[in-house]
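Missing here: one protein chain of the complex. Every other protein chain is in place.
Think of it as A and B in the order they're written, each chain with its own count starting at 1.
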Amino acid sequence: MAKKIVVDPITRIEGHLRIEAEVEGGKITNAWSSSTAFRGIETILKGRDPRDAHHFTQRFCGVCTTVHSMASIRAVEDALKIQVPDNARLIRNLIMGMQGVQDHVIHFYHLHALDWVDITSALKADPAKTSQIAQSISDWPKSSTDYFRQVQARIKAFAETGRLGPFQNAYWGHSAYKLEPEVNLIGLAHYLEALEAQKDMIKVHAILGSKNPHPQTFLVGGMSIPVDPDSQNAINADKIAWIRKLLRNARTFVEQVYIPDLLAVAPAYLDWAGIGGGVGNFLACGDFPTDNSPGTDSLFFPRGIIMGKDLANVMEMDETKITEYVTNSWYTYSNGDDKGLHPYEGETNDKYTGPKPPYEFLDTDSKYSWVKSPRYLDQPMEVGPLARVLVAYASGVPEVKAAVDYVLKTLNAPAAALFSTLGRTAARGVDALILAQKNELWLDQLADNMGRGILEVHNPEKWDPATWPKEARGFGYHEAPRGALGHWIRIEDQKIANYQAVVPSTWNAGPRDAHGQMGPYEAALIGTPIADPEKPVEILRTIHSFDPCLACAVHVLDGQGTEIVKVKIL
Amino acid sequence: MKTDGSVSQVAIPEEILQRIESRGINRRDFIKFCMATTAALALPVTFVPKVAQALEDNRTPVIWLEFQSCSGDSEAFLRANQPTATELILDLISLEYAEVVMAAAGHLAEEAKHQALEKYHGKYILIVEGAIPTKDDGAYCTIAGQSAVASLKQAVAGAAATIAVGSCATSGGLPAAAPNPSGAASVSEIVPGATVVNLPGCPVNATNLTATIVHVLTFGKLPATDRLGRPLFAYGKRIHDNCERRGHFDAGQYAETFGDEAHRKGYCLYKLGCKGPETFHNCPTVRYNEGVSWPVMAGHGCIGCSEPGFWDTMSPFYRRLPKVPGFGIEDTADKIGIGLAAATAAAFAVHGVASCFRKGNPKDESKVIKED
Partner (left out) sequence: MLEIHYVWQWPVRIAHWINALCIVALSITGTYIGAPFSLGGGVNPYLMGWMRFVHFAAGYLFLVSVLSRILWMFIGNHHASWRAFLPWLTPKGRENFVRMFRYYTFTGNNISHESGHNPVAATAYLGIYALCLFQIFSGFALYGQFAPGGFWDSALGWIFPLLDNQYMRLGHHGVMWLLIGFFINHIYSAWLMDIKQKSGVMSGIVSGYRYIDPEDV
């Protein structure tokens, strides 16, 4: 008999996400992903100054902050045919690169780790043995017996207060937790260290972007942060040195903490290399231009499509092939909800038809989410670090190939293992590592430009709206930490006529389309084992492996939908 | 000896320090933190022991609710430095519910929240992030099937104090920008009459959030606020009046375009649309990310993110004044005004020419005395 479970809210993500799933024979047989919040920013943008749009869109998300500013200014630049100065390209690469590193560190330690690491078990660890293991996997200096004893004592004292705060009521002791106590203690110590490290590494955003979250130096046509070796109010040698130090620390953290931890945790969970595969189609729009030539050839992470897990065949990605469905979303299209629309023609007419709150279950037979269903050539696509790394790996980008092969060799796993929950988590680590290493190169190039007297950061040619054509439209892309992101803008009479964003979590979290095809979350959950329907930690593992960017919920009920399993806390 | 007297007043009692140490916190870090917090609250140093005591006492339960938000304020909280998020969570407060960081999910997370609401009724600090949608009975934001409106009202009812963080919770923010598609409202609008302290900003400055929490812990009451419920210690002055570039403003030195020489030299960003002169916030003094920088320092004008309705009133962001209602996006108040003045002059010029050629005497003919 199938049971329907609901997880709502899904925590440790951005936004409001709810998962409903049917469980039969200890496995998920059907799943529905629903976003339960709507703000209507696309509607709010209509009629405004296109140069202002990036401030609005950046607030799509405060966790993957910066990314929607990037896509937005690129969309306007594409529409108005603006070429940005080389310094702006480098500053943007640095900001995007650091966003990738910091966001992945936060995700791995603070949003994802607690699905794999049991904090209560860490209290039983032997600090000496922990130190031994830590030193065997990394040169990270904070690895003495005393250090781990201190961390353990601090958490023990905390636990003894009986008030666990954010750690209470979790799935501690669940049979799905497989790590030995010592590895759990390493994970816990690094959870706390990462909390410090992330706020330091992101100071790169403060220096180049004024603050984080929501840096404010993006501009249509370039960046507003001046560079000038002879000014105290611009990026000068002193600031370059500061950034370099922060980049180096970030890289050290990724190389000596993040990657070793990933490789230490993974062997205990190798079964997850066979779970959570999903739709098997991958889309990457590519990013990090390596020179200032127009077009997409210079992108470090290449643009491309992989269909049906076929790594031998990377196809070209053409943004005109993207459509969005609202068949199962709380919107209506003026020409019928069963037809997909390209974002230029996209509509955001919200029409809530779900149950009136408070409710127990959504009506998953009709519309059930605030997320639309994007499709490429009518196929659901997965986006994210896995898609990005796979496209780069299959295209033969040397740095990516070397890093992926190293991870696979260390774990003694075939490339096919990448199509999984574990593969997604590993690909994110590879992504962070490569970005952490590339960042210093971009900083060198920026310093080199400055040294040669190239100080331009903004192209003012088309800044004045009087210079714009009456009508224009553009596509802005970005490989955000969570995957391929696209913004489409239509400008008429110097105002925004239409604005549509297809964000990574729309690709991944979208509901079924007009043909009944599941979105990547839903597809990835099928077959996931559920040891205890009242504590579905397995759902969190797979959903978190995508690094969702909306707030969610998961619950369980029986096959006929007549009986709800109430989860009682004793 | 005066000096001895003041030193003994400032010293934190030894037993507090010992208890702090037994919890694995470095004694010097704690003293440093107490001093910094006291300074952040603009209190005399004699308050250091009181602050220390407030921090040492039993951790205050805190419930963090998130509605129509981008989680930017939660992220800002993770960047906190005085104290850090780790110190806050482990040592200073008991964070009972916070979706972005909590380990529990789904039903168990909701259980934790409901337990806290009951157990600490009348004692917890409620922190709210994000606007609250009112359209369609609140269906535009639900958590565990419950509408944001309902969960907010329930949580506010039992809170000792409510802190609205970020511009969405304090004034509706981005979701409430015209045309406000989801009927988004602020905390004060949903629960009028409740004791709410507003900490706007997009996102909130973590320093101001921690200073407010510590203020409550120290004095057992909320800080003094302005007309909009914003603490005076953080929103009592305009950005413009504290700005590091104010000298250039007064001198008449302005950046004309981004990246020009004046811009690189750090001249005033007034002409590039900076909203510092109309925005109350302490960005110039506390800055962001441990005091590294803030928008004007990084060459971009302020966008006024701590003022209510700033998405509508402060935009276009690269212009000094808002768009004139009913006119095109390029029509500034000055262009319209010059047009108006020119039209008036032209109209009267025509009137004048016509009047010159006008025949007859306007005075009543019968009343004009003709003299030979």
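Brief remarks on what is shown
Keep this in mind: a residue touches a chain if its C-beta (ideal position, glycine included) is under 8 Å from a C-beta of that chain, and two chains touch if they have at least 3 such contacts.
All of these numbers come straight from a predicted model, not from anything done at the bench.
Note that the undisplayed chain, when the full complex is considered, contacts B. Summary of contacts with the chain left out: across B:Phe280, B:Trp294 or B:Tyr318, the touching residue is B:Phe280.
The residue touching the chain not shown here, chosen from B:Pro223, B:Gly236 or B:Gly291, is B:Gly236. In the full complex, chain B touches the hidden chain at residues 226-228, 232, 236-238, 241, 249-254, 256, 261-262, 265, 267, 270-271, 275, 278, 280, 304, 307-309, 313-314, 320-322, 324, 333-334, 336-338, 340-341, 344-345, 348, 351-352, 354-355, 358, 360, 362-364, 367, 369.
Heads up, the rule we're going with is that only the chains that are shown with their structure count from here on.
Inter-chain spacing, taken between the CA centroids of chain A and chain B, is 28 Å. Those residues of chain B lying in contact with chain A across their complex are 22-24, 59, 61, 66-76, 78-81, 84-86, 89-90, 93-96, 98-112, 115, 131, 133, 135-147, 150, 174-175, 177-182, 184, 202-203, 257-259, 263-266, 287-290, 292-295, 297-300, 303, 311, 315-318, 328-330.
Residues of chain A touching chain B in their complex: 6-16, 36-41, 43-44, 48-49, 51-52, 55-56, 59-63, 65, 85, 106, 110-111, 114, 119, 150, 153-155, 157-158, 161, 163, 165-171, 192, 195-196, 198-199, 202-203, 205-214, 216-217, 219, 221-222, 224-228, 231-234, 350, 352, 354-360, 370, 455-458, 460, 463, 465-466, 493-495, 534-536, 540, 551, 553-555, 566-567, 569.
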